[in-house]
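With one protein chain withheld, the remaining protein chains of the complex are depicted in position.
Right, subunit A next:
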Amino acid sequence: MADAAQRDHADAVCRDEGTGAGQLALPFVREGRLRPESFVAAPSNTAARAWLDNGNWPEFRLWLWGAEGAGKTHLLTIWAQGRDAAMLDGATLSDADVESILRMPELQAVAVDDADRVADGRALLHLVNALRERAIPLLLAGRLPPARVVLDPPDLASRLRANASVAIGPADDRLLEALLLRLLAEREIVVSRPVLDWLHRNLPRSPAALVQAADRLDRAGLAAGRPITRALARDALGSLIAGE
């Protein structure tokens, strides 16, 4: 029920993007991949999930960090949907975005993805200050923790370093296996068990590499017009596969 509503909601937003109307930077669900049920829970993200489930963040802020592909955007999206949060993209965040967000009456929560790539630090600082003042929770996500990101102005750096940050740790075997399966399923790529095992064994053990691999396999499968065999996979993956 809730899921269907969420999809409708996502569809409605996508339709709007198609018309080019609407100036608020509120790209809610861009793709159906970021649903709660497709998130792979594992020990490496236990702490992150616990922090997100808990509302008592010091300074009402939390910075979520982890390597590319670790699932930050996914977790952030789940959180944002659950909290009715406005979602913003750190890299393109502008004063105008911040102003329109802050004008929203009864703003519940705000999520900023790619906060480590923020271009306009003053705009983010304005957002951070205004939300703190109103005790509105702010979730930020980035590849590195605030202490290792160059943030300007210094006030912004100091504020973000003072809040809690939680990492998504390196993925373990089970998570990688589940992730690979999910990535292939999302792309409707069918592989035999032996090929799957071979991929799992030979691909680098990082989520980002698996995403890259799934994309390459997708393209290769489409081009070849036949199921993915080990030989086809080896060709498609090339340098991604160890030592080749």
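By definition in this document, contacts are C-beta pairs under 8 Å (C-beta built on N, C-alpha and C of every residue); 3 or more make two chains touch, one makes a residue touch a chain; residues count from 1.
Definition applied: contacts and distances are computed from a predicted model.
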| item | value |
| --- | --- |
| Protein name, per the UniProt record, of whichever chain is missing from view ("Manganese transport system ATP-binding protein MntB", "Glutamyl-tRNA(Gln) amidotransferase subunit A", "Dihydroorotate dehydrogenase B (NAD(+)), electron transfer subunit" or "Chromosomal replication initiator protein DnaA") | "Chromosomal replication initiator protein DnaA" |
| Residue, one of A:Leu75, A:Ala111, A:Leu125 or A:Ile228, that touches the chain absent here | A:Leu125 |
| Residue, one of A:Gly71, A:Gly90 or A:Pro137, that touches the chain absent here | A:Pro137 |
| Touch criterion as defined above, residue of A:Ala41, A:Ala162 or A:Val190 at the omitted chain | A:Ala162 |
| Residue, one of A:Arg83, A:Arg187, A:Arg216 or A:Arg234, that touches the chain absent here | A:Arg83 |
| Per the touch definition above, residue among A:Pro105, A:Gly225 or A:Gly238 touching the missing chain | A:Pro105 |
| For subunit A, residues in touch with the removed chain | 1-2, 5, 9, 12, 15-16, 19, 21-24, 26, 28, 47, 50-51, 54-60, 65, 82-84, 86, 99-100, 103-109, 122, 125-126, 129-130, 133-137, 145-148, 154-155, 157-159, 161-165, 167, 170, 201-206, 209, 241-243 |
